[in-house]
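Just one protein chain is left out here, and the rest sit where they should.
Each chain carries a letter (A, B and C) given by its place in the written order, and its residues are counted from 1.
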């Protein structure tokens, strides 16, 4: 079978999740190309060696520039913080590598556009890893919408709630620094709600946004005092879609008890759908059919549900990391067929434009168009 | 025992709910005054006679002006559409009657302010019937917040979702006419979300609103063709509270499968609360206390919970109309003690100002202050 | 309209619930006969006078023998502990009164059979108050079963869990005395699970039972020391139905956190149904229809659902006591039409025979046939 030599840049949380996907995809599915976990790259040589050994990579490197230009590397998987996505992707595109990039695509619209332009100019396959699109229940929601099961969509209600920085003495990690993360809850988790909105409902035309930082200073990680939090703790937006639907999107890290509550509800003219990532294997569906109608819980674990035929019998639930495996599977298909795959860098640009409009609106205190 | 002769103006949905409360309050509680269901008033003499007989009123009348000026009437309960609230309340205040008024207090801020001024000038007891404040689970939420159980509040998320006009051939009833109802989902159900926000979180300082009418024409009730729907089908708002909390409020009649989904979630610095009217007897509570914390469901049916000691043993749930009985109970206490009771007409004015700001914001496309 | 003079024997928990039903039935429904709350009877003259005033009865008496023989009394509603059901019912039947009797019909099979024989000999209407049959969601379950929606029934799983005597220092009230209550959890709450089993599935042919008393002594109510608990704290049974279904029935007062958890699940050849009294307005339904099937929650508050048209619009939930109102409504129809109504005393006899078989089985340690 044709092989694809993969290099991963980054090795922390997302590095672990993507590595597992590369390792597992061929154990449960039949990808048309066999991925080879060639080299893992990170700045700290010892740490990257430990990670590579643990996660199953053949070699390590401390220079992404070297890795990206290696002839024996076919694809680059970018798992670093957002501020380095653009330079890596630009170099990878120039070197003709297929690119899988963790979300958000970039920290600004400008960077995202440059990445898209570079990938298109080079003609390389490019994919953005918004993994939740490939939870079976979410992909099933998409299928049901496309089949017209809930009719014309009128409402989208997306919230992504977490509570991991509730403690005001939680340190100012990189995700709380604008220079590295671009934004706070907005880009980290609000962007998931937004991506699902675009995936399931359609393009957004205008937004009214609100950003808030509840804890404005936090201890520095090196113990040298306290530093400013210059990103949002919470981001809320009202949105209008091009198709006439209206909605709301929210991301916050200040919702006690909500650990990973990426929830949406969609109301159409004939039915409704609801999903909550904490119960990732379930899709709530309402189809209007008289007084005995009701929301039903589809346990999206049947072989007929998207991606499930690779796994277990009905009722044997999947976990978080499986969504990455499905992403990598579709990336391999796209590379094999040399065909576009969604979400692509174009989706990344579109997402970034909406995030940008929300930030502008929060500043201007008026609706902003995309 | 002292008695209170009550006159009810109106006899439809709210008339039935309030009548039940007047009848039942003394059967389960010990009000300090005994209400006498003296006279029910409505324009259609036959219909009001039928209703009065069914609902337990001694007499009927077709003139609210007469009723309001009767010496043997002590209190006026206003259950008519919003466009008639002001004239009735003004006359009742002038005649020195205690007034209970169904929400929304009025169709405009101006009307609401006049009603408050009249009631205060006359020194009569006045109460606004926002009955959901007195669901035991909601009153328990208020108590827990006041006790500091969830700390400082940062988020309010209120949605009131229904689906009763989903069918585009559902007729243009009075609730869909601006002249009678004032507004659509905004004033009818969004106002409940708003009132609970003010009750549980505090005063709102500014809003960004969005109004949408999905079905712009509907069959007239008299079969004479189709008429314009000039109220909103859906109303959404981002809100900022004076205490620094941020939130969202939504009312829609276009959410298939949501029958009476008046839901809120509140996140504080130490915990969270959530409530859904369709499961009215339950309060979801999260108190942060280490890794074994979790949202728990309090079945608010214990004698220690607000209003429950009048009813049944734990686990024997209450229904929708009980919330009106609790409202009437507290109205009777207020009349007896000649003391203010919340929500009062002042709350009605404040609610109306926020509703008005949402409407203004939807038109101006900018944030509006209250 | 024809009137029915009602006398109630007993005035405590069940007396309150039944009184409310007599008062309310005509306010929300159109019964063919108007009930008159004539006389309430109890042994303590002061207590019964207080109760009658509170609950709306015209007169009081301390002698049920007098009441039962009054010419101006048409119907007897028996709300006393089980040990007095038989003498009252026998006298009422002899006097030609219609009889509504709170469950369980009697404390023994023999008593129950005598009551049925007396009522049949006298030709009087007789009804057993197993109120949960008339929760709209339960009546809807019955309708769906009768329509064949879940096919041939194979499994019934009934549990009625409470926790009100969990504290070992909770006193030995009458419900814990065999002489008064007949049995413990078995007759008090297990009998509800059993009655629903017979209503929804069919007649039971044989049982294997287990009874357990966890707390064998408790403080006496008069403070004079401790007394023996001679009834069961928990009762479990495996059952076989005549139609081939198998099942289990359980009642316990030792399930912390379960306040009134009267739950059943029924599995048929084409679908399943589930109900929980703590969420009394909901029916869970599964209809097998391919991989996108799922349990759906019917909020049984639509006018098309049993009994709901008398009450409120969809989504406005009903409470515990409404089930008694529905019972009284059907009793009035039965009296009016002089027609049998279920559950009748015959159901009471059949229930008692199963309860008796469970007790016998618990002693014999073998399966017992009914």
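Going forward, contacts are C-beta pairs under 8 Å (C-beta built on N, C-alpha and C of every residue); 3 or more make two chains touch, one makes a residue touch a chain.
Not measured: the values here are computed from a predicted model.
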Key: Neighbouring shown chains of the undisplayed chain, as defined at the top   = A, B, C
Residue touching the undisplayed chain, where the options are C:97, C:258, C:279 or C:305 = C:258
Inquiry  = For a quick check of understanding: of B:155, B:258, B:305 or B:322, which residue touches the chain that isn't displayed?
reply    = B:305
Ask   = Taking the full complex into account, what residues of chain A touch the chain not shown?
value = 13, 17, 20, 23-24, 26-27, 54-56, 162, 164, 258-261, 277-281, 299, 301, 312-322
Task = Touching the hidden chain in the full complex, which residues of chain C are there? Just list them.
result = 150, 154-155, 157, 159, 161, 163, 166, 208, 210, 212, 214, 234, 236-238, 240, 244, 246, 248, 250, 252, 254-258, 265, 267-272, 286, 288, 293-295, 365-367
Key: Missing-partner contacts on chain B, residue numbers   = 140, 144, 285, 290-299, 302-305, 314
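Just so it is clear, only the chains that are shown with their structure count from here on.
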Key: Between chain B and chain A, distance of the C-alpha-averaged centres to the nearest whole Å   = 41
Ask   = Which parts of chain B, given as residue numbers and ranges, touch two or more other chains?
value = 258
